[in-house]
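My questions will all concern the structure given below.
What you see is the complex with one protein chain gone and the rest in place.
As written, the chain order gives the labels A, B, C, D and E, with residue 1 at the start of each chain.
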């Protein structure tokens, strides 16, 4: 039975793409084993197929599937960090339960799904779904790690108070997170904000809550080392949640998203920024707002999303002490 | 100012496509005047851009826009009924207010938007949106017309009790409508049902409520005259609501829908069935479940949807006593 | 862990789509359990992601994935046969091993993968892949069942001798099958042939081998009962392999295929023809030549393919003696 | 040099698709030789890449390319007429010269390009381009053959007088053709008309000019033999021009066209109607209004267009006395 | 009536996207009021849906619709210029009248449509349409403002003399504009030229007319401040027309255009260049050559076009003396 190694048989890591074609098999993230998390797991991959909280384009409920599909292109060794993800105990545990049409109940169920995973010590890497789903991750991680630092890559701050009278939407997540004391805005940073605003005071929504904001225009002029230093100074030794909204990058690199904003960084730039987070205390992460119906046939948004999750997995591996060649050499 | 005739200036009917290209101008349904309904209006076109209640593919929030866009291809004279829609006082009153993510509140707001329109005596023709939105129309019409007959073209009965614990979804609309006494199932008929079921008892969900069901297989073997007689016998002189779910037709004719079912009738067949409703007491109608992100570049689903609304408008005109050439000749 | 029920836990049949949204979870065919086949399995679903033998458009290596993806729309109860597929012991065993670029070696490996499945008595239902892959199924089934009858739905006979000097291609499969004595052409029928030919003698390629041929033009004029009688007379009590090339239907219903031919039957017609095979001794079946890159965003070809496999599964269930309501009532 | 046989080397007919893959080579229609017409040519294939006269969607300037591209799927033997197109002296002479933006000048240049081709006695088969281009063909053929009969497959009559003040558009072609005495409307028939009209009198535009009109609704109820008789009675022994607007068929079969109309016949039906023209005196033909940017990735409209030209080529071959097996047997 | 505020009711600025979802309502540019221009209007948005003058891909007649559609994503406050566009008296006056197929007559009608708008003192912002339409704007503005400066963002100079014998095409606009003395080439600059040429002398076509040319290669090496200085020096206090051909940016950022050229700047770069024009005397502007049929489902070209118009509107607002926070702070 080629592609669906159960975790019971001792198999670790993804199927070997030089023995079995990468396009073959039931699609799990990066061809990882599916199902129960191994007892010593360092990473748990899961999807949250939910898009009810989207204010413009919907469809990110199909994001986890699209990311899994194209993720079979990814190979396990990371040449920059020099870490072998095939050596990381991990599984794709499937999708968390959701209730389409009900934001609040979905958050509750996702949190309940996450808690036993988090309890194992594994780092959860969540594939969204719209940005409302991050709240469930933050709640589940808060219980174990305490208040988290947030590094949010996004073209929007998502710190509005409500939308159309609704308090739980993909644009209000981080105000709720601060109100619920899940994250410490003073040890957090939002990166890549840009684009038109509803009104002038929106520019200060995040900073008034205590977040540091690094707008896209400023980011584009900053070198990666300076970025690394600035984030490290902000986050320090706090447990960290990285939330990567795919609309952080320019629409030319990620057309398939709910509320695209012209003028963002390239994909190459984004990957470098993620790599600059090596060494921080990653507790969990997500990649959200991929809406596959808006991707072209080349599926570049889904491929970028899968690559982002692969980068996050490398960060988790580094943090978990998986030996790297860099350590050795 | 070519394309946006205000209704104040006495203009009636759509812009003339032989004077001004049909592709030009801000897109209203069939290039009708936009805005306030004329006092003597017979028809009110409106959109309900809502898709929170969808159980599979979302995106029908963009249905009204797509239908308006392609509807500029439609010309005002109906050659079968021989009725000139340019002579029908009507307007495209825009979209009803919705709250993305909140099915119940949306239904409330849509109903409130519809009530004054219905009070004028105009027939509302609603462009969806997912099938949950029909409930608002039925509520608004019930107040004026009493209990309605329903002719529902659909591959699904939409009479489940709940989905994932939610009672208001696009698959439970007509059970709710019966429970709220909005429609009389014994004077109603569901046409075109087909496809796989969750369990055997699903086959009787609608008939147990009192609906007559004409499954797709039976429909495909029925000639149009027999269909006409069967529906007329069922509906009689009751005020009628026609609900046309675009998944009634085969996916080859309507790929862009939330829950497509293989094995339906063609578009040509569907139009004939609609024409067979001439003479019934149309109180209102809708065309729902068009999800444009799943249409190909040829936009055939949106075009079919626009043509369905055009057929419904002709039915409304006939009912309203607009003179037809057929009457004269 | 919602979507990936292991077969060890006693779970039978697909995930309940009214409890967990159908779009959620790792995609197996119809949300069946993935992995090892249960000991009492009646049906084994598998993919063969292979397209090296295609003479025109390639890409059917992604056919199994696309069919699995959209198959989550399918519910387990079949309302025409009145059989509950949730009661059929079955699994999606993943994809057979293939060697891209090597037709002969792939056939060998697929056969080896199939043999233990066939040995359990389960009916294999194969999702292609190009039409060359059928040879492996026929070889594996021949060993257990003896010479098979073939009912082939296809716009081409696939009985050429070679292509560009190659003997194993998707256009030569059934000549090879006759030469290898896998099937009995005199108890077999090819249905739906049409379109342009290379030369006049191509018209007799299949009949010269002994096949009965029912061309598309003739089929379109035949009622379903006559079709049922004709096939039943041909096949009798032989063990049967049904091979459904998606190009059997018209390109309007199945655009995403390697060598489309204008002028075929509709999807609704095709489903009726499949249902007419109830009662024959189904030993195995496949649905091939779905090339997803050529599908539009509505994915109608993949949906048709999934529905065909669902119909085939119902035929297998009927044959396996799964009780139907029809039996009872 | 595989794919571009020059006509000088005695090569006749298309490249053999069983020796060289059909997808290979520079794309000419059906892989025919490109360039100068052989002295004894029976058929000349040419494109007219022009769309300035389109009233809605443009883009049919890319129609000839799309039809040539997919036409490589076509094989030379016609199994219904039993005629081998490889035995028909023919060439793809490329595209006629056009002037984008100038309808009148284009018609002049296309006519000049056609005249020497027509003078050789070859039947020109034109791939459009919008429907305005037919006027050039009719003018060129009128000079040689006298007044022509027209069989027009179309959802529109194209007999309006003007559009936006312009007299030469794709909607006015056949009124101009009658005014210029190019065709005899009393020996001509328009088949497939349907859809909404600007005003009531539009219904009589064609019949007032003398055309017989067979609307789509009537056509759908007519069997092919009756159609054959009706057309034969109308056309008789007149030299015939067949003009096939791809919007004749339903949008599900031909989404990629300028002004689609819901409710047309299927592709299978259309091919049968074309075959029913066998025996009429074909002088020329065209297939127009294919606008490839509106086709899905499956390119079904282009494939239908190519198949229509192939059917027209078979009609030309039959008329030219190319021996058929049917004659022999 | 939510989305179509008439201008009579005192409403100013776009619908509030936090009260009513941005995707709802009849699509006007940025949800501005549609119809008559307010007496004190600073900006008039209009479309010119015309593509007859295109030399390669057509379809920009659907450009205004696509830009309006996606423009609902735009919010009114501009965070860089700190100006609130909701405070700018403005309307979307619909589309100018055009005559498909007739370049000269269209220019005449568009000019006539523009003249009363220009007479009010409003800055017209035109959504194209192909680049031929700029001539009408320049003619209408010349009458009020005298000879204009031009800042043209474009990969082509559009200063050829003729195409296929036609003098009015999208490639000859600015030669005509100089000949008609509408613009002063010595106070004008063309930015972004690149790509292959017909012949060597084409490189000097614009400079020979007196334009300054800043080719793409040079631009890519220039910082924004240097660009600002160079343009300011060239334009000075002249009334300015900004013409933004969407093919200025790289095809990865704007695939949906008529004659794409590889090797252009990114969208982020383009927005910065537009912002650098703040303070110049903007008299009018356009954004042209968006051909939506060539956009992917993500619609990134249309979104860029809408964002460009939003940037141009901000420039108009700044020039009109709308107070900015920057002024205050």
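Throughout what follows, a contact is a pair of C-beta atoms (placed from the backbone, for glycine too) under 8 Å apart; a residue touches a chain by one contact, two chains touch by 3 or more.
Bear in mind that the values here come from a model prediction, so they are computed numbers and not experimental data.
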Omitted chain - touching chains that are shown: A, C, D, E
Given E:47, E:185 or E:251, the one touching the chain that is not displayed: E:251
Absent-chain contact - pick from C:20, C:71, C:169 or C:196: C:169
On subunit A, residues whose C-beta touches the chain left out of the figure: 16-23, 73-80, 82, 84, 86, 250, 252-253, 266-268, 271-272, 296-300, 303-304, 307, 310, 325
Positions on subunit C contacted by the hidden chain, ascending: 51-55, 57-59, 61-62, 99-103, 105, 163-166, 168-169, 293-294
Footprint left on subunit E by the chain that the document does not show: 55-57, 160, 162-164, 194-200, 202-203, 216-217, 220, 250-252, 255-257, 259-260, 262-266, 293-296, 301
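Everything that follows uses one rule, which is that only the chains that are shown with their structure count from here on.
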Magnitude of the superposing rotation for subunit C and subunit D (Cα, nearest 5°): 120
Proportion of interface numbers common to subunit D and subunit E (over half same, under half different): same
Which listed pair, A-B, B-E or C-D, duplicates the contacts of B-C in over half of its pairs: C-D
Greatest separation from subunit E - chain, by CA centre: C
Rounded Å distance, subunit A centre to subunit C centre (Cα mean): 39
Centroid spacing, where centroids are CA-atom means, of subunit B and subunit D in whole angstrom: 38
Multi-chain contact residues (two or more partners), subunit D: 55, 57, 163-164, 250, 252, 266, 293-294, 296-297
Chain-level touch network, classified as line, ring, star, complete or other: other
Chain-chain contacts as defined at top: A-B, A-C, A-E, B-C, B-D, B-E, C-D, D-E
